[in-house]
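Note that one protein chain is taken out, while the other chains of the complex remain in position.
== chain A ==
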Amino acid sequence: MSLDEHLVRVDGLSVGFGDVRAVDAVSFTLERGAALALVGESGSGKSTVAAALLGLHRDTGARVTGTVRVGGVDVGAAGDQELRRLRGSVAAMVFQDPLSSLDPYYAVGDQIAEVYRTHSGASRRAARARAVDVLDRVGIADAARRARSRPHEFSGGMRQRALIAMALACEPELIVADEPTTALDVTVQAQILDLLHTLREETGTGLLLVTHDVGVAAESVDDVLVMRHGRVVERGPVADVLAAPREPYTRRLLSAVPRVDAPREERGGDLGDVVVEAQGLRRAFGRGRGAFTAVDDVSLTVRAGETLGVVGESGSGKTTLGRMLVGLLEPTSGRLLHGGAEKQRPGPVPGAQMVFQDPVSSLNPRRSVGESVADPLRARGDRDEGAIRARVRDLLERVGLDPAHYDRYPHEFSGGQRQRVGIARALAAEPRLIVCDEPVSALDVTTQAQVTALLAELQRELGLALVFVAHDLAVVRQVSDRIAVMRRGRLVEYGSVDEVYGAPRDPYTRELLAAVPALDPAVAAERRAARRAQARSAAVPEELAAV
């Protein structure tokens, strides 16, 4: 292979599954050592393109046309042996879900060693040493010992590091990373992106990053390629595309992305009575040595017409708190007042409803959506079938669905529509309080914007008290009046949006905000430098507060 050839050259690539054309005539090139992001919403075909670079569609029944050349190898025409050599030693893939992407039965180090041995033919001992080497390289402390751990003994961030170590093992010319940080908390995401960046600087490896998150792309690559419905929408340097998108779709996509620094319109509106009040709420799980406190001494109030945003990373106790507020979980101690009165008996609180994260699994697939929405009406004792049907049709219409779809089943709807059904179901019993647990985190940004707009509109009209539980700081900022930041079960910060985002008092809040990907590559570079400086000198966190 000649040195001046492109690292990746894709010409007229199309991939079809059955009747669906997932990728349609995509062409692009990637220079050696350069970094390109494929950005798009779900169904845009970005992951399918990434898989085609490693020839992963072979023998799967997919129809692949066009040519793909990686490191001088024609992926479509290569023999099985040549393809196996390409995979791992020329181009290595980092997958999305770090838990399921490693074999649970083998030690992490052995898995990396196996890959290394496959390509280098090294001895077992040498391969194991190499595994420890790359694990150390990706920042796994005490790598020699941790190499013997199995994946379940690693945290999510460590698993992702281990996958990156596997990618590094054979010194590939290209790393293909498919949503490498989507399953991670925002602070861990920042660490992983920084790691990828550093490794690229040190090794000169090319990077093809697949992501739905424009912010992640802005942090990590030189060029960005926007995809939609299997086609290329536009390509250019990341700063140009983000600052001045040429195509209308890119503009729409970017305007839907919630930002922590965008100007915010005052939500205003009259605040009503206190709908729910928590005093010293605590919830523990388990007994003995296995016991831990998920929520610890949390006090807060939510008024009618107001949205309280609850943010925190995984394991912070935000979902447990949300469930207690609607009575799905009983507090271990503390007081919970609904409309000023303490709950008389355990169980769900009348007038409080919940909207769940996953609109797929939170609807019964064997019942029509109309019946699902009617459930809370029947549960409270409504018996008049005609009235129930009329009310459900009203509700469906109210959330922007066609009332004629009463008898359809969940699988006939898109993700956003299903979440609308979830909202209609929550509204059915005329609640005063709705707790939304990550209501938009499974949705694409444009759908996300529509669903949050719907929630705001319903709140204005019906004077609902909303609790919006989410890990995404930008989304929470957009929809909330007040913010509660949780960490390890405790409220570390509680105040208005402007206070929490504008002048955070708690170091953890500052750390969280600093980790949110910036949409401007220049700002992203600045922040990365700041994070590095902090990591090097372990400086006073005060220095970082300038977000």
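Of note:
Everything that follows uses one rule, which is that a contact is a pair of C-beta atoms (placed from the backbone, for glycine too) under 8 Å apart; a residue touches a chain by one contact, two chains touch by 3 or more; residues count from 1.
Going forward, contacts and distances are computed from a predicted model.
The complex appears with one chain absent; UniProt names that chain "ABC transporter permease" among the candidates "DsbE family thiol:disulfide interchange protein", "ABC transporter permease", "Aldehyde dehydrogenase" or "Phosphate-specific transport system accessory protein PhoU". Touch with the chain that is not drawn comes from one residue among A:Gly288, A:Pro346, A:Pro365 or A:Gly381, which is A:Gly288. When the missing chain is restored to the complex, the residue among A:Gly16, A:Gly88, A:Gly109 or A:Pro359 that touches it is A:Gly88.
Touch with the chain that is not drawn comes from one residue among A:Ala62, A:Leu102, A:Val216 or A:Ile388, which is A:Leu102.
Of the options A:His6, A:Arg150 or A:Lys343, the residue whose C-beta touches the omitted chain is A:Arg150.
Hidden from this view is one chain, which touches chain A at 54, 56, 83-89, 92-93, 95, 97, 100-106, 111, 114-115, 118-119, 150, 152, 163, 166, 285-290, 292.
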